[in-house]
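Contents: one structure, followed by commentary.
What you see is the complex with one protein chain gone and the rest in place.
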Amino acid sequence: MTIRLGTSDYGVTGVRLLRVTRQEGRHDVKETQYSIRFEGDFQAALSQGENRRILPPDTIKNTVYALSRQYPVESAEDFALHLIEHFLTYNRQVTVVHVEAVEDAWARIQQGGKPSAHSFVRSNAELRTARLTGESEETTVRAGVENLALLKTAKASFEGYLRDPYTTLKDVRDGILSASIRADWLYESGVSDFAPLWHGVRQALVESFAEHESRSLQHTMHMMAEAVLGNFDRIQEIHLELRQNAYDPVDLSPFGMDNPAEVFLPAEEPSGVAQVTLRREEAV
Amino acid sequence: MTIRLGTSDYGVTGVRLLRVTRQEGRHDVKETQYSIRFEGDFQAALSQGENRRILPPDTIKNTVYALSRQYPVESAEDFALHLIEHFLTYNRQVTVVHVEAVEDAWARIQQGGKPSAHSFVRSNAELRTARLTGESEETTVRAGVENLALLKTAKASFEGYLRDPYTTLKDVRDGILSASIRADWLYESGVSDFAPLWHGVRQALVESFAEHESRSLQHTMHMMAEAVLGNFDRIQEIHLELRQNAYDPVDLSPFGMDNPAEVFLPAEEPSGVAQVTLRREEAV
Amino acid sequence: MTIRLGTSDYGVTGVRLLRVTRQEGRHDVKETQYSIRFEGDFQAALSQGENRRILPPDTIKNTVYALSRQYPVESAEDFALHLIEHFLTYNRQVTVVHVEAVEDAWARIQQGGKPSAHSFVRSNAELRTARLTGESEETTVRAGVENLALLKTAKASFEGYLRDPYTTLKDVRDGILSASIRADWLYESGVSDFAPLWHGVRQALVESFAEHESRSLQHTMHMMAEAVLGNFDRIQEIHLELRQNAYDPVDLSPFGMDNPAEVFLPAEEPSGVAQVTLRREEAV
Partner (left out) sequence: MTIRLGTSDYGVTGVRLLRVTRQEGRHDVKETQYSIRFEGDFQAALSQGENRRILPPDTIKNTVYALSRQYPVESAEDFALHLIEHFLTYNRQVTVVHVEAVEDAWARIQQGGKPSAHSFVRSNAELRTARLTGESEETTVRAGVENLALLKTAKASFEGYLRDPYTTLKDVRDGILSASIRADWLYESGVSDFAPLWHGVRQALVESFAEHESRSLQHTMHMMAEAVLGNFDRIQEIHLELRQNAYDPVDLSPFGMDNPAEVFLPAEEPSGVAQVTLRREEAV
């Protein structure tokens, strides 16, 4: 019997950065949090504590700061591409670099009806994410959104499902459908207009959720994924995870009242959950 | 020696509620979380477990649901006033009712450039709060905001402070000022237009933060409080707490680079903190 | 009309510190997080941004580090007393110093049945807290515990409570009583054996919860507070807050099963809540 090394990586998480661009009469800010992981030949480091091939996490962090000085404020995807190029160029021992980025949404304050030149308010609970994997030959770019919470009060039913002896659920018509959404999509190589694409995909997700005649969480999820692949032909694959926030109508009959779908009890935590991956394939 | 009862209260927290109003072609939703506490003569319940004067938390919760059916979607302050009136009327043993409300911000989805009739996205990290205290004679109404995070890249200095042997801080000019803000203000009695007032106060807080030539966190905090009392004469008192999010310029000199206030390291947690209460007083 | 300054303070939160004592064959560690706030004459700083009387939060933080080098590992209360003395001595402009401390519980690892000399595991979800307020004449010391979660499966009922038209609750016998507890008690002046006292009070809270024939959350809370004041005569006052974690028996009758108090549904968040303050008073 022997013990074999499977996969291993190391790196640094939570590298926070605020980048300010100061132009006459207008400042821009971008706050982002990076995680970076290396794969490579680290057998000696793991089994013998031989550190010669280990670039310290502290150095990885410094590199983020130093490179951020050299590049103008740009999208997290672009900056991650610079990081990957740097690390692969100067670290032969590293075969794969993973970079993840999460952006904080600072929005310009409206002051007397006009946008402030230099003041911002944190605007959103949802997060814009990016996830890149770089190897010598190729780098893949995935973008995404997390904590996108949607809710609709119409066009949401759940009927005709399988029943067994433990089924007590009643058919849902005129219900509420609400979910926290995590999405993650893969661009084909060569894509570079990351910011407008991200906003377009987010809007497609939101609009397809709103329009869809939902017959289930899964049904809506699938439709949202299709809407993205159908509208953005440079996206090769999308992964969606929906965590359903249950809103149960409160039973007011003990108090002599009806409840015509007006008073709902929001669950404290999501419970129903579904995920799907859809891929574009070339016709043969 | 004797043991004396000081203050005591009991109640229920986290009573979640989604209220839907369905009009032809347009649904409205409001999601709110209520906490309710009673003060009163509960000595026998406390010391002997004599429950005759204890309205169960479960009943308090049911009351929120039942009353929410009877009133149209309205501001949390208005609904809290109904709750207080109900509890004081039917519960002689209760002398004080505290109601706290926190609102979730569901914003209407834009669909093809037009607002959706029935679909919503959770829009904000910040929270709208209300805090009412009802007694037989009088009810006080406080409104507030939590988690309002602001940041400015200009008009922020910190100089001329006290130095002692443990002082290593350098003067700050062209720095970044960022804070998470909790505000809480007291309306004079008779105020009823809670929603427009809240939006006005929030905007006054945000604009005064942006405009102010800040010499310190405290200085800006005081100015924000003054701006609210100065612009809204039906507000009698305001309490502000600012938790400063430090953004330190990264020292890039070890890498042979300068850093002209462009690359900042956001602290993970707030550290500086300040609070103030300002009150309006009649001239004598 | 004039605007008057009410209370105000400023300071620093989240000052983290790990203190190691290295003796031959045995290391000790204590990790603590301090918050420090100053009250005093800060009118000019607030209204004019005049910082001459403001000791920067950064300096306050440095002082914690520097003083921690000068004192051996000791209880947070003792160290907070040193901090207060330092700040009041060297800062005439400060009239009140508040220090709060929260301790992380690192427990010694058992290694081959014996305690390790230098390795530790984070042992507890609950937190030991201290809260001191120092003025020129007097310093008050409060100690406490947070997140102490207790649960009992016997000696817990809730009956004979007030009923109104919104009451649907059924009497509870053989129920489960569970609560998350926050306690905070005031020592008389001169107390100095903080560590054994804290452990004694915590044990008194836990044992009285277990023994008590509970008729309600409030009943148990009051009994716990009495147990502390009854057993520790150098404690002048105790404040307790219990947040009840509801455990509802699952209704298995739709599946043709009974449920003899065996299967319970834990609520996701506390809902019932109660608090009390008890004080010791001299007989007249």
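Order of writing sets the chain letters: A, B and C. Residues in each chain are counted from 1.
By definition in this document, a residue touches a chain if its C-beta (ideal position, glycine included) is under 8 Å from a C-beta of that chain, and two chains touch if they have at least 3 such contacts.
On a predicted model such as this, the values are computed, not experimentally measured, just so you know.
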Can you tell me which of C:Tyr10, C:Tyr161, C:Phe209 or C:Phe232 touches the chain that was removed from the display?
C:Phe209
From C:His82, C:His98 or C:Lys155, residue that would touch the chain that is not displayed
C:Lys155
Contacts from chain A to the absent chain lie at residues 1-15, 35, 37, 42, 45-59, 61-63, 66, 90-91, 93, 158-164, 166-169, 213-219, 221-222, 226, 229-230, 233, 237, 239, 243-244, 269-283
Residues from chain C at the interface with the omitted partner, ascending
14, 16-22, 27, 29, 31, 62, 65-66, 68-69, 106, 109, 111-112, 116-126, 148-155, 176, 206-207, 209-211, 247, 250, 252, 254-255, 257, 259-266, 268
Name, in rising order, the residues on chain B that touch the hidden chain in the full complex.
165-166, 168, 254-255, 268-269
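Throughout what follows, only the chains that are shown with their structure count from here on.
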Between which chains do we find the greatest number of C-beta pairs in contact?
B-C
Separation of the C-alpha centres, chain A versus chain C, in whole Å, is 38
Rounded to the nearest whole Å, what is the centre-to-centre distance of chain A and chain B, using the mean of the C-alpha atoms as each centre?
29
Please output the residue numbers of chain B that touch at least 2 other chains, ranges allowed.
14, 62, 66
